[in-house]
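For reference, the structure discussed in these notes is given below.
As you look at this complex, bear in mind that one protein chain is not there, while each of the others sits in place.
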Amino acid sequence: MKNKFNKQTKDNLITYGMVIAAFIIMQILLSMGKVSSLMEGLLVPLCTYVILAVSLNLTVGILGELSLGHAGFMCVGAFSSALFSKCTEATITNSGIRFFFAILVGAAVAAVFGILIGIPVLRLKGDYLAIVTLAFGEIIKNFINVVYLGRDSKGFHFSMKDTMSLNMEADGEVLIKGAQGITGTPNDSNFIVGIVLVLVTIFIITNLVNSRTGRAVMAIRDNRIAAESLGINITKYKLLAFSISASLAGVAGVLYAHNLSTLTALPKNFGYNMSIMILVFVVLGGIGNIRGSIIAAVILTLLPELLRGLNDYRMLIYAIVLIAMMLFNWSPKAIEVKEKISTKFRTSCKGKKEV
Amino acid sequence: MSFISYLVNGISLGSVYAIIALGYTMVYGIAKMLNFAHGDVIMIGGYVAFLTVSGMGLPPVLGVLISMVVCTVLGVTIEKIAYKPLRMASPLAVLITAIGVSYLLQNIALLLFGASPKAFTSMVSVPAIVLADGQLTISGETIVTIVACIVIMIGLNLFIKKSKAGRAMLAVSEDKGAAQLMGINVNGTIALTFAIGSALAAIAGVLLCSAYPTLTPYTGSMPGIKAFVAAVFGGIGSIPGAFLGGILLGVIENLSKAYISSQMADAIVFGVLIVVLLVRPTGILGKNIREKV
Partner (left out) sequence: MKKKLLSAVLVLTMSATLFAGCGSTDTETTETTDATETTDATESTDGASAEGTLKIGGIGPTTGDAAVYGQAVENAAQLAVDEINAAGGVNGMMLELNFQDDEADAEKAVNAYNTLKDWDMQVLMGTVTSTACIAVAEKTAEDNVFQLTPSGSAIECITHDNAFRVCFSDPNQGKASAQYIGENSLATKVAVIYDSSSVYSTGIYETFVAEAANQGIEVVAAEAFTADSNKDFTVQLQKAKDSGAELLFLPIYYNEAALILAQAKTISFAPTFFGCDGLDGILAVENFDTSLAEGVMLLTPFAADAQDEATQNFVTAYNEKFGGTPNQFAADAYDAIYIIKAAAEKAGITADMSASDICDALKTAMTEITVDGLTGSGMTWTADGEPNKAPKAVKIVNGVYTAM
């Protein structure tokens, strides 16, 4: 047992080390001016996707439930925090403090949504749970697309129809403009904050996994009935893991929202396509494997950018590479090799059978 | 009067979802995998029919047949290359591979056929039924789609229950290992399932494009997802469930557009789905699976 614990600690340290090393290398290169603009621009998105992948791994790998609505939580986090930042831009002038609160707001709102959605959803199993999470993701996206929110001297105005029905005073400002979303969010995200958030995410998840709570969650994943008969409160632990996962996705949303000056809930960025993309990171990296998720998220985010030279064939090659990677990582031959490697892989393989 | 017309239009829309959902549910029921690329096979089916009929001037029936052959070959090839190596892997891995295949098909279509939409000429020559002095029209496409759904449903049921290959499918869906021990060719059976599912996709593609006549490389993806929702709604794996789910989805979508909010129709459809699944966790006609210790 002690041996295993040490091994896990070592494993976690490698993960932290990897992230910190990547950070230091990038910082050195940045200060030397050796990084291409493309790479520099990708740093914050990379952090965003790493957080998303790691947080979804909590739901899929550790809790063993398939969620196809992760982008919905990201969307909630992004919109709530962007709204917060826009509203307080005049009052809190220090961007660092404002962004800190924005992160808290995004995480808290996403966590609340995680609990609200988790209560009904977690009663379902397998593919049905997947489809309900997908449904919630789509509902959130659809809802955000019809929200109009304005502010004037009389306070806030809300409408689900259009800007005209807000009935605002002349001095009013429209904050959320339906499909046009939120424009002009302060650009507060940067690489350092991104890396710190990545580390915090990894810290929360690895600690959770190695705690009593985490073991309870994994017991539920491996055998729900056995866990229940041992007196583990299924609903509580499931909900806990699910809402932590949601809240971290919300944090990723905050990073996303404060990296671009425009925030819209389009099918492309917050629809089921995005949820599936995050799931691809998790599955490709190895279900339940945190470090794998990080590497997969980085590779798959960089890949389409690196393929830009191929022009029209870019997305075609991307799709082929994706299929090839899946076959390589998951075909029985590769699994045979994996079985031999170590026990930590074996635990993650058990997890996926439940899904 | 307008209620009836909303209802009829909802059924038309639903019948298209239903015919796509039949293919989904067929593959899911036997191979136990969510084939997210199904919508894109439908799109390919649409293009083949478009090229053969509008492009080469072949009669529609021949066009549909060619489209079915192409889709069948495509479906079996996809299964062999992308899904078969992962037979023993996690269902999630297959799901992701299916998404990869979906991207692949979309991008191949984008390169082959270009991004500009094509106007699909309806392959249905059945005249519309006009009722109540033109107040109510039931289009020929709707009639054909519903008839096709029912014929396919009965055909599939008979095939699965009566034929040897169909019973092999049932056995494979119950327990792959045991089926193999009983001398059933599991890989062959699953390939056959994909062949039938893809041939259905071709028919669905032709009917989808006949009812809603624009064709782009992304035509199949959203109806594909909607049909998937419909299949889950009705109880995924259940063939009558797919039909019922499809029709209900179309009707709910149109009625909520009509009476609640046209902006929020998607949210309402998904909301109803959630409620149904909470009450009946395996869908309307889904089998309840007892959990074993």
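The chains carry the letters A and B, assigned in the order they are written, with residues numbered from 1 in each.
Definition applied: a residue touches a chain if its C-beta (ideal position, glycine included) is under 8 Å from a C-beta of that chain, and two chains touch if they have at least 3 such contacts.
This is a predicted model, so every value here is computed, not measured.
Chemist: Looking at the whole complex, which of A:D11, A:E40 or A:D222 touches the chain that is not displayed?
Modeler: Residue touching the absent chain, from the options given: A:E40.
Chemist: What residues on chain B make contact with the chain left out of this view?
Modeler: Touch with the absent chain occurs at residues 2, 5-6, 9, 12-13, 16, 50, 54, 107, 110, 114-121, 128, 134, 137, 139, 211-214, 216-218, 222-223, 226, 250, 253-254, 257-258, 262-263, 265-266.
Chemist: Tell me where the left-out chain touches chain A, residue by residue.
Modeler: 29, 34-42, 45, 138, 142, 145-146, 162-164, 177-181, 183-184, 187, 256, 259-264, 266-269, 271, 286, 295, 298-299, 302-303, 305-306, 308-312, 314-315, 328-329, 334, 337-338, 341
The definition used in the following text is that only the chains that are shown with their structure count from here on.
Chemist: What residues of chain A sit close enough to touch chain B in their complex?
Modeler: 60, 66, 120, 123-125, 127-128, 131-132, 135-136, 138-139, 142-143, 145-146, 160-161, 224-226, 272, 276, 279-280, 283-284, 287, 312-313, 315-316, 318-320, 322-323, 326-327, 329-332, 335, 352-353, 355
Chemist: Mind pulling up the chain B residues that touch chain A in the complex?
Modeler: 34, 36, 82, 85-93, 95-97, 99-101, 103-104, 107-108, 110-111, 225, 228-229, 232, 236, 261, 263-264, 266-267, 270-271, 273-274, 277-278, 281-283, 291, 293
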